[in-house]
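A protein chain is absent from this complex, but the other protein chains hold their places.
Letters A and B name the chains as they come in the text, with residue numbers starting at 1 for each one.
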Amino acid sequence: MNRAFNDRESQKILDIIKNFARKNSLFILAYGTGCGAIEIPPTITSRYDAERFGIRGAATPRQADVLLITGYLSVKTLKRVIRAYEQMQDPKYVMGFGSCTINGGMYWDSYNTIKQLDKYIPVDVYINGCMPRPEAVIAGFVKLQQLIQQGKALGWKHYKENLEWYRQNQQKVIKNWRMPDYNW
Amino acid sequence: MNIWNLLLSAIVTTLLGFIIGVTYMGIRRKIVALAQNRYGPPIYQNFLDILKFWSKESNIYHGVMHHLAPLWMIAMAITILLIVPTQYGSKFFENLSFNGDLILILYLMPFGQLGMALGVGQTGNPNSAIGVTRGLSLLVGSEIPFIMALIAVMIQYHTTSVTDLVRIQQEHHTWIMFSSPFAFLAALCVLPAMFHAGPYEVIIAPAELASGPMSEFGGKYLGTMMSAGSIFMFAKLTLFVDVFMGGSTNWLWLIVKTFTVYLFVIAVGIIMPRLRTEQAIRRLWGWPLVFAILAFIQVALF
Partner (left out) sequence: MADLQKENLLLEVLKNHFNDKIFDLKVQRHQRVHLRTTTEQIEAVLLYLKEKLGYKHLSHISCVDWIEENRFELVYILWHPEDKINVLVKVDVDRLNPVAPNIDYIWPQANTYEREMREMFGIQFPGLVGRKELILEDWDDLPPMRRDFDTLQYVMENFEFRSGREDAQNVRETIAKRTGEEIPEFAKKYSR
C-alpha cells in the first residue's frame, strides 16, 4: 500500500491532478502599486471576465495564490509587498506588470522605486508594456497556467532556497529592517 | 440496522451532500456571472478551488483553536446533514434522525459559527474579529424569526421530529408551505440571511473586511471551510425542504426542490445590494417577525 503511493508513477499522476487544480484555480492578490492597478478591474469584470480561467480575487494573502505587482514599486511599498508575499501559502506565484517592474521603466532614475523586481521576490511571469492591456494580462495568466502545468513555476521554492540572497538585496534598499521571520 | 450499514449510509450521504453542495456553489457563481453579462467559470470550478486548497504545501498555524475551527465547522455541517432526513421512507438514508431532532438541529445550527468565532479569536486579526461580530449579530437576527416559525410548525403538528413532519405531509398530500403559509413566509424571508448571501454578506465583505472571519485561514483550512460551507448549505436546504415542502422520496426530487429554494436565494442575492449590519437586523426583525407572530396566531386560532 505504502509503496503504491510513494513510487514515481503514482506521484506523477498526483502531480498532474494537483497541477491541474492549481492552474485552473488562481486566486489573485492584486497589489495595486502603480498605474497598473487600473487594469485589474476591467480584467476581472464583465468586459474581459478573467473568471473564465478560474481567476478570482482573493481578499488576503493567506488565501491567494498569485501576487500581482501592478507597476512601479517604491521602496516603502516593497516592504509591504515582501510581507504580503511571505504570508502567502505555498505554492505561490508572482506576476510583474509593466516595464517598471522589469527594469525601472520610465521611473528608471527615480530615487524611490526599485528597478528589478526579481531581485527582491521571485517572479514567474513578466508582462511587458506600459501599461499592459487586459488582453496582455490574460495572456500572461495563460502563460502562467502553462508553466504551472509543466511544473516550472517554482519561484516559491527558489525563494526559500535562496532566502539569504533575497534578504541581502531586500535589506540593501530597506534601511530599517524590522520584519518577522519567513512565513510568520 | 447494524453499524456498518449506518457508517456506509453516513459516508454516502456526506459525499452526496458535498458533491451537491459544491456544485450548487459553482452554479451560483455561473448564474451570478451570467447576470453580470459574463461567461463565468465552469460549474465544477469550486471543486478545483477546494482541491487546490487541499494541495497547498504550507499551512500557517496560529494555535489550537485556529486549528480546530474548520474541523468544528465541518463536524457541525456533517452532523446536521446526518440528522436531517434526506430521504423519506428509505431505511438506508435514515441516518441519525430521531424523535425531537428538530430541536437538536436548531441547537446545533449556530455551533459552526461559534467554533469559527473561537478560532478567529486566536488569530488576532482585527478584520476577522469585526467579521465574527457581524456574523453573530446576523445570527441573532435570522435565528429568532426562523426558530419562531419552526416552533409554530411544531405546535401545529404536535411533533418535534422532522421525519414526522415529512410523514404528515406525505400522507396528507399537502405541504406545510400551504397549510401554514405564515411560518413558511417567515422562514423564507430569513433564508438569504442564513446563507449569508446577497444583501446579508456583511460578514465576508471582501472589499472592506478582507473576507472577515476567513482572513487568516489559508491553504487546507480554507479548503475545509469551503467544503463545510457547501455541506452545511445543502443541509440547511434539505431541512427547509423537509419542513416546508414535503421532503422527498428520491434524490432527484430532493435536488429539484432544494435547487428551487437555492435559486430564490441566488436571485435575492443578485438583485439586492448589500445591507449594513443594523439595516440587516432591522429588516430581519421586521416582516419576518410579523409573519412568525401571525403563524402563532394561526396556530392558536385554528
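Some points to look at:
Just so it is clear, a residue touches a chain if its C-beta (ideal position, glycine included) is under 8 Å from a C-beta of that chain, and two chains touch if they have at least 3 such contacts.
Source: prediction; values computed, not measured.
The chain not shown here is in contact, across the full complex, with A. For the options A:V75, A:A139, A:L154 or A:M179, the residue in contact with the chain missing from this view is A:V75.
Counting over the whole complex, chain A has residues 75-76, 79, 102-104, 108-112, 114-116, 119, 172-176 touching the chain that is not drawn.
Note that only the chains that are shown with their structure count from here on.
Here the spacing of chain A and chain B, counted between their Cα centres, is 35 Å.
Residues of chain B touching chain A in their complex: 29, 33, 36-42, 45, 48-49, 51-52, 55-60, 206-207, 209-211, 214-219, 222. The residues of chain A lying in touch with chain B in their complex are 17-18, 20-22, 24-25, 27, 45-46, 49, 51-52, 54, 56-63, 65, 87-91, 183.
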